[in-house]
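One protein chain omitted, others in place.
The letters A, B and C name the chains in turn, as written, and every chain counts its residues from 1.
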């Protein structure tokens, strides 16, 4: 149904934009092991994006590439968190911590969805996301417990990304029409924040206390970053309409 | 003639790409005075670009916007120097030093071109470029004579941009067909490098000793940076073919 | 007391207070708050528009936009200078801004997702700013009033450019027209909120009016602004998103829907879409530039010493 497709777009766009950003790191990471690790995470996330987008496209016969390359910015449905810039490594890790904690709880619950396709994608993805969260956690511990500089930086990275956390837990009207199929975002607030809290506790970091952003990604109102990201991502495909690759 | 148009494209594309990069700085400069100064320089350079492109377009009826927004990367003719990334402020200043010294000598000579349109654009631009060079010079002096860190950085910025200097002085076949109209690039080497040498001497900096890049901008073979820059610059115009703004 | 009497005389005669004149502490404080807030607004206000400089759809528009955003940096400079005459340093104001302890106009916490926002900001946001600021050209504090004269002249130029952008879009392709209407829909109410809360909820206004810093009430200015927009919207062929907007012959003013202040207060409280982003952007520029400013200071100090030795 269009509602299920709309929901699959949320998850697909979140993952697509995150994968696009992670891909940038390959050849630029702090050490080769991280070129490999961030590349792996990016690949996993891109795989999730493709599954969700393919499924979303079945509603009206669009392919994953139609959806990724031929929609304009207002048609995207990703939350602002995933649009947060790569920044430095700490910024990327802070974003990844929240993203992975969110996706982990979301996919775990979605694995029990009444929609078998969504359930299947979620079931397949949940193990990978658990690894991503572990990767982010290890780095949170290292950066928080490393040098004075690294601790300062990761604290600030967390504070900077924090205004975008609240949007992840906001219900939109479409969710009401997907009882038993979608995971109600507001029900994820507690488990996701609980998980993050435990990690921050282990790193002896405080949960940032900052005002949330209104954001608006689920309604197609995006942060400044997305336009640039899409311009780059779509430029080649759009220069050759109708071509296959 | 097509040859004159081709030459006007060189100069127009150099200026366009430089202006596009300088525009990024507005709202991001180290101090408000520099938001204003880099903005002014960018505006001047954009003005030069528009003049050269308009003139280049008269050869086949294309407008400045046709040329700026609807050519693909291989049709651009800018030298690699102008494509060098903004980097940090020192990188931008190092690029600007070379660019302005080059354009100053070039425009001074071009003011005497047998082509009245080129001569007129050059005459109008030369005073502005002299100010740009002065601005870059002041910053070279400040950064070289400021702190240990700033000296280290500007030295490296100069070294990093240096491989791209040689291309500016390479003659291409089209130049042979424009005797008296174009300025032969090879004849600019001595005055431009002399000017830069004097500035570096005043700042007690050595001329970098590094191998030149083959580059290839005049033949449409560009550095990696240009594709990204064009994707961003052209994205909106291309999303609305035929629209006017 | 003699000083206070002298101050009062100048105010009563609608004259100008200059930096060296005595002034009440509260007057100074009010001015510092207002001028620095205004300066910060210019600086933060660069961001929503700078967002489109590299993507402007024609070279002419790119040039106009660069000039405009750069003008805003210039306005910030005048205003910081005016505030400095009251004894506060630019660094202190910058630190307050970056630390999130200073206010700036909430309107700049909205994103600018489309090019049409460049038009809507010029027409509506600059328009509202001018309506607010023209009376400030006669503000009793001299340096502020003089800065505003210069600023207002440029702002009205910016407003006309915004109008032109929207006109071009409105008369352009269908997609462009939609883009223009969408931007007007998004910016109309926030621009009306720029005049501040209704008069009966604006506690500081009375004192500012007595001091000749403020000349008209929030609601008066808002009403005047709407009166200006209505005929212009007709020319543009765009609709103002208020179904109740209508001229009322009886009151001699426009009837309008009640403003929903909930979102305004949310944004003011730091929960707008881009509050954090705006401060992060400013902080980043400031921190990235620290080594450059330090170098400039060190160099200036060395030069000064060298000149002294030479003298």
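Following the convention adopted for this analysis, a residue touches a chain if its C-beta (ideal position, glycine included) is under 8 Å from a C-beta of that chain, and two chains touch if they have at least 3 such contacts.
Predicted model, so just to flag it, every value in this text is computed and none were measured.
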Contact set of the excluded chain (shown chains only): A, B
Option from A:55, A:76 or A:89 whose C-beta touches the chain left out: A:89
Per the touch definition above, residue among A:108, A:153, A:195 or A:218 touching the missing chain: A:153
Residue of A:64, A:105 or A:167 in touch with the missing chain, whole complex considered: A:64
Touch rule applied to chain B and the missing chain gives residues 73-74, 160, 163, 210-216, 221-224, 227, 231
Using the document's contact rule, name the residues of chain A that touch the chain not shown here. 16, 20, 23-24, 26-36, 39-40, 42-43, 46-47, 49-50, 53, 64-65, 68-69, 88-90, 141-143, 145-147, 149-150, 153, 232-233, 235-237, 240, 242-245
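What we mean here is this: only the chains that are shown with their structure count from here on.
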Once you count every C-beta pair in contact for both, which comes out on top, A-C or B-C? B-C
Calculate how many whole Å lie between the centre of chain A and the centre of chain B, each centre taken as the average of the chain's C-alpha atoms. 39
Expressed in whole Å, how far the mean CA point of chain B lies from that of chain C is 34
Set of chain C residues in contact with two or more other chains: 55
Overlap residues in chain A, where contacts from two or more other chains coincide: 227, 231
